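Here's the structure, in structure tokens; my notes come after.
Here the complex is missing a single protein chain, while all its other protein chains stay put.
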Amino acid sequence: MKRKYSVGNGLSFLLLAGVVGYFIGLGIDAVIMKNIRWTAPVPSAFSLLCAFTAFFFGVYGYRGITRGLVYQVVWTLIGGLLVTGIRALLGLSAFGGFFFTEPAWVFGALVGAVAFLFGVGVMDDWVKWARGIDTPEFHEDEPGWEKYLGVSLDHKVIGIQYTVTALFLIAVGGTFALIFRTELAASGLQFLNVGMNLFGQNGPQLYNTLMSLHGMIMIVSILLGIAGIINYAVPMLVGAHDMAFPRLNAFAYWVSVPAAVLLLMSLVLGGFDTGWTGYPPLSVKAPVGQQMFFLGVFVAGWSSILGALNVIATVVRMRAKGMTAWRMPILVWASVATSLIALTATQLIGLSFQLVMFQRLFGMGFFDPAKGGNPVLFQHLFWFYSHPAVYVFVLPGLGVISELLPVFVRKPLFGYRWVAMSSLGIALVGFLVWAHHMFTSGMNEYLRVPFMYSTLLVAVPTGVKFFSWVATIWNGKISTPTPMLFVLGAIVVFLMGGLSGPPNATISVDLHLHDTYFIVGHFHDTIFGGFVFPFFAAIYYWFPKATGRRMSEFWGKVHFWLMTPSFFVLTFGMMRVGLLGMRRRIADYDPAQGFDTTHLILTIAAFAIALSVLIFLINFFHSIKHGEKAEGNIWNSRSPEWQVPSPMPAHNYETPFEVVGEPYDYGLPGAKYIEFMPAQGGKH
Amino acid sequence: MAHKQDKASMLNQGVFIFVYLAILTVLEFLVAASFNSTAVLIAVALVKGALVVYYYMHVYKLSADHEGDHNSYEYKTGTNRLGLWLFLISDAFVFGGLLVMRMNLLGLTRPHLNQLLGLGVTSILLISSFFMNRGETMIAHGDRKGFLNNTLITFLLGLGFLIGVVFVEWRLAAHEGLTPSSGAAGAVFYMMTGMHAFHVLTGLVFLAIVWINGRRGLYDEKHYPVEAAAVYWHFVDVVWIVFYPALYLVGTAIV
Partner (left out) sequence: MRHFVIVGILVIALAVLTYVGLNSAGLMPVPASAQAGPIDWLWDVQVKAMSFLFALIVVPMLYSLLVFRRKKGDTTDAVHVEGNTTLEIAWTIIPLFVVLGMAYIGAQNLGEIRRADPNAMVVNVTGFQWGWSFEYPDYGITSKELYLPVNKQVLLKMTSRDVIHSFWVPEFRVKQDLVPGRITELRITPTMLGDTYKVRCAEICGTSHAYMEQPVIVVEKVAFDAWVAEQQALAAGAGQTPEGRGLALVTANGCRGCHSIDGAPGVGPTWFQLAGSEVPLSGGGTVTADDAYLAESILQPQAKIVAGFETQQMPTYNFTEEQLADIIAYIKTLK
């Protein structure tokens, strides 16, 4: 009985359902459109959805995520049909080029996303509460890996769910990047041209869709990745048995799954061509895919907001005895700073996207100059979130760097309080700089100089971090296992990214740099240095805590030494062509500008990065079962979670601990950070 | 903080605050009608909001710390309070964004709306907050019947507000040519009232839930859900305290 479900099963189901789904879609499309359209979006959409659902069915059976996906598909259709029916009754056009009309798709997609939550089962307890039924504090999870595909309230399970989802999205977004990088390898359209018809799109249109989705999927994957790190680590670091609101925590994770489905649906429903920023009026004119993109981001935003709320409440209310503010591990500080931004600013990107959605659906003229609207207003609302968001991306990563450095250097974190305060400083100043993305936008002229000042100010707290790191490393006894390699890589890469920030912030220079590959290079550097490298470091570091096994050191080092140089080539090349005049978001470039060779090298570097990530993924999944056993404190860390054997028990510390010293007193004889309290019994 | 008071003084306090709020609302209306001063309107709205936040939503309870067992009901209630307030802070940013949008697109003009109706629905919502406060005070002192009656009144008033805005005001406005697609003013008006109405609707759902559960005999000492529904309801009221002048009073009306 136990082996009824398996990955092999899932894969064969995936293939089968993909084909079956395609023909179902083809049939539906043919009935409605009275025409067999082989490359129409509807068959591909059905194919994809059926394939995904069937995969999970084969792996896991009809429960948890499978049920959620089925609910989502079915209710999307029901919701869409409802609107279609109403429209038919009102005498409006019932079906459109993408099968449903735009309002029907939007409503259906919204209903489908909510239905997913009911299907997967995260709403069960709340529904019971609403009916006045109490539910137990803890759910027992299934043993083994199966708990990861259903609703669990355990923050460690949720942390891993986030992490794996993030890795999946990185792979998807990265694959998109590989596709469009292939097109960019030479000027002219060789690959994404007429012959390449995907979901009814081709040529530059397809390029635009892939490029835009690459941006947003990667950004969502970052949000999920940091949620993974924070969820996994923070409760353990503060000595709590779970997050403050475990159900809300599960909810926040499961919201992100239908969000990802919505984002991918935009690929199928005509795509969109605005980049991840979705500026109107272009985003008002784009196909239905744009709406799915907006909706997907909107839903993912809720994941971010609720997750942030939970983190703050956990840190404020659930710390172990004796853990005063100045004795919190540094990653906890970083998580709080991040969460403060995510909690508040995220609402604004939600609002800005919602306004465009309404402009499209109801003709509301927010950003339509003909109706007295203002296109630049959108940019203000959008960047009010999206700038602080970049600090959401990096603060936890910088926290990971600060957290791991002392362990591998065997020295206290230099200037702990300064490093902690610099996170808050970055977060707060980060709220005041958004308009540096708009120096050329035609906004009020007098705003530009103040925003230049505030933007440059961010360099100060960031510098404090860098200098403190260097001082920590200085004179340490440094060893370099894989996590430390990624930490060191992160510092150098983020430094390059950070230093390419001030030129963008100085207005006159930005007038040249804006919307070029220099910016693309800048943010790949900051994102890789601030998120991707630390994320890998964190995975290599905490993997044994989660599984009781460690990942292969050898392949870890191969991963690092392949990825880092390729990455330098990639971003240096980007900045170089950018300075020489390569615009962003173009499918094809003027051969006269002489970028062909550089772009070819960039594409090769991109594939090398992908290869290294592939190695990582194999190492990751292989080590879960076959890695070398590592149950003790293998990094010789002072952090509380390493004082108990791995893997961590379900409700964390069996005996609570009390904080009795400073977190990073490496090298101080007799110093202790925590002390386990004598057992009292009856408490977890 | 003096939050452990007896029932009668708590109820009295509710009445006083309501009287202040009512006076301020009338004042606000008169200011707008006579010497339309944006600064005064903003000041009045801030005072009203602060009164509700302090006396009806009792923010001060946030700082009341319960030492001791992290698993006790008191401690968890404290955590829940913090969670709810964090949510409200987050939500406030949406409404803040809407206000920014309104100022950016309309400046010191406003849509031409039915003033009496506006004052009417505003009063209804304020009165509902008054009754909500009574309901919560009563359950806190073990008076289930009083709690049920007052919550029901709150619910009905809330429903009245929703109907007043969505079914009466929207219709009237559309009749006068102010539709979502008629221009920036229409877009702003429907967006702001619509977003607020959506929150009123969720508030009504919460009220219905606590009312039904209250009838079933839930909520004795453990009545945090009632408090949560009440705080949320007052929050929706605070938002309207700001939106009402922003839509109906500030600046000059354009047709």
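Per-chain numbering from 1; labels A and B assigned in written order.
Just so it is clear, contacts are C-beta pairs under 8 Å (C-beta built on N, C-alpha and C of every residue); 3 or more make two chains touch, one makes a residue touch a chain.
Model, not experiment: these values are computed from the prediction.
J.: So which shown chains sit in contact with the chain we cannot see?
T.: Touched by the chain not displayed, across the whole complex: A.
J.: Out of A:Lys128, A:Lys285 or A:Lys672, which residue would touch the omitted chain in the full complex?
T.: Hidden-chain contact among the options goes to A:Lys285.
J.: Hey, which of A:Ser47, A:Gln205, A:Thr482 or A:Asn652 is the one touching the hidden chain?
T.: For the chain that is not drawn, the touching residue is A:Gln205.
J.: Which residue, A:Arg131, A:Arg410, A:Lys629 or A:Lys672, contacts the hidden chain when the whole complex is considered?
T.: Reading the full complex, the residue touching the unseen chain is A:Arg410.
J.: Determine which one of A:Val470, A:Leu614 or A:Val660 touches the chain that has been left out.
T.: Considering all chains, including the one not shown, the answer is A:Val470.
J.: With respect to the chain omitted from the figure, which of A:Leu198, A:Ala459 or A:Ala650 is a touching residue?
T.: A:Ala459
J.: Touching the missing chain, which residues of chain A?
T.: 189, 193-194, 202-205, 208, 273-275, 279, 281-282, 285-286, 369-370, 373-376, 409-412, 414-418, 440-442, 448-449, 452-453, 456-457, 459-460, 463-464, 466-471, 473-480, 488, 491-492, 495-496, 499-500, 502-503, 505-509, 511-512, 514-516, 576, 579-581, 583-590, 592, 662, 665-668
In this text, only the chains that are shown with their structure count from here on.
J.: Using mean C-alpha positions as chain centres, tell me how far chain A is from chain B in Å, no decimals.
T.: One centre to the other, that is 35 Å.
J.: Using the touch definition from the top, list the residues of chain A that touch chain B in their complex.
T.: Against chain B, the touching part of chain A is residues 129-132, 240, 244-245, 248, 305, 309-310, 312-313, 316-318, 343-348, 350-352, 355, 358-359, 362-366, 371-374, 377, 380-381, 384, 683.
J.: Taking the complex as given, what residues does chain B use to touch chain A?
T.: Contacts found on chain B: 70-71, 75, 78-79, 82-83, 86-87, 89-91, 93-94, 97-98, 100-101, 104-105, 180-188, 190-191, 209, 212-213, 216, 218, 225.
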